[in-house]
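Here we show just some of the chains, and they stay where they sit in the whole.
Every chain is named by a letter (A and B) in the order it is written, and numbering of its residues begins at 1.
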Amino acid sequence: VGAGKVASWLDAGARVIDMSADFRLNDPALYPRWYGREHPAPELLRQAVFGLPELHAGELPDARLVAVPGCHSTAAILGLAPAVAADLVRGDVVVDSKTGVSGAGRSPSLGVQFSEVAESTHAYSIGGHRHSPEVSQELGRLANGRAPRVTLLTHLLPMVRGILASCYFDLASSLAELKEAYEEFYEGQPFTKVVPDSPHTKLASHTNLCLVNVAAQGDKAIVTAAIDNLLKGASGQGVECFNIAFGFDRAEALRGPSQWP
Amino acid sequence: VGAGKVASWLDAGARVIDMSADFRLNDPALYPRWYGREHPAPELLRQAVFGLPELHAGELPDARLVAVPGCHSTAAILGLAPAVAADLVRGDVVVDSKTGVSGAGRSPSLGVQFSEVAESTHAYSIGGHRHSPEVSQELGRLANGRAPRVTLLTHLLPMVRGILASCYFDLASSLAELKEAYEEFYEGQPFTKVVPDSPHTKLASHTNLCLVNVAAQGDKAIVTAAIDNLLKGASGQGVECFNIAFGFDRAEALRGPSQWP
């Protein structure tokens, strides 16, 4: 809807849960590079709360403006946050993110046609995806600024829903210690679950779940995180933020059952 | 067919182009770990030529035994060989490999059913895929033993054909120099082509092509390599090896047109 309209709503006393990318980055200096223009209302960026409840639930009840994160960012941050917070990442991080087509929105274009997408996969935004700075920002907060460099490469898959973020980094500890860090970090979380096997994205489809698996090959940690890009990666998380912001049960309207297949 | 049968064929004077994994690894010590048993004919491993023509075309005319590589290995090796050969890789390598379902073969099992695979993706063989040691072996040869450590994680995608290997490593040079190394390495190759954009796997489907794109995010190199796992990743490459081994035109029976969509 545009930052100007949001500003006028806030002036009128409304609280805003914004699904767009307009207020996700706190640093106005990042907008020209990633969005091609100066931010029109940089003063709002300071008050925006990043709408990822696993990290910011405590700030949401008082938030005037919530910036719900992007779909790739949600999976990548939830896949990496416990390791970064526990300082268990050595060196940099590679996130190979795979998404269904619905992430591209509903506007007709050649690139999302069935005949182009079916029976194929490819990387896109190879030079860098706009969700990258969100990931760096949030991991930086968790690491008190010593966040690892993140390389995020996004891929389009022939499926409608789902994101799988495969995260790679060198272990600064044992795998057991890493797993424990994830278990602790997500203990009691209603939607983000540590699971024993690498998750199938379909297990999260039609739900607000994020399923996270922690593994390793030698001393290379491999964390895979799966969400439904339209729910935990978008409107579901928006509803979750709304529920917390306004004092509803966090799972209100988000209790649909997992279904297979 | 088993190593014993192959040995008897070789004794009888036949030349063998083997599509299985039986003779791909030169070091017999690797078999117990990756294939769960001692190699039954380790003396044959020394004479086996690794059937990747881009690396071993010169040895094929005299080869008695050719071991055609696996599908993930073909994409990964072709995605990394020029960089390794030119010593442009700093540190280790991550290969995030994505495959269509036909790579699993045609035996019925729950994991390859349509209803399980459609609308979903997941990682598998998280602890390490059998194709990993092939990749390390061949990159080691190119690097005179100083090959980078390779982490290979394989993913199943809801498509029939195609592999996309997304390869990540730190640049030991400029991106321009890296691109040049790939252009030179594959100059004149009939099937492996350096392409300007990250390839869609479907562009290689129903052909023996390998399409390679070279890019970077900052100083992290990103190379994506696409093949049809049933052709360049399997029988097509077997035919290519046969053609070279027996003096036919290398593209004989492999000239089918690219088709889209």
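Everything that follows uses one rule, which is that contacts are C-beta pairs under 8 Å (C-beta built on N, C-alpha and C of every residue); 3 or more make two chains touch, one makes a residue touch a chain.
Quick caveat, the model's predicted, so the values are computed rather than measured.
Complete-complex copy count for the single protein sequence, taken from this structure file and not limited to the 2 chains in place, is 4.
The criterion applied here is as follows: only the chains that are shown with their structure count from here on.
Centroids built from CA atoms put chain B at 33 Å from chain A.
On the chain A side of its complex with chain B, the touching residues are 92, 94, 96, 98, 100, 115-116, 118-124, 126-128, 149, 151-153, 155, 157-162, 164, 166, 168, 198-203, 205, 213, 215, 217-218, 220, 222, 224, 226, 261.
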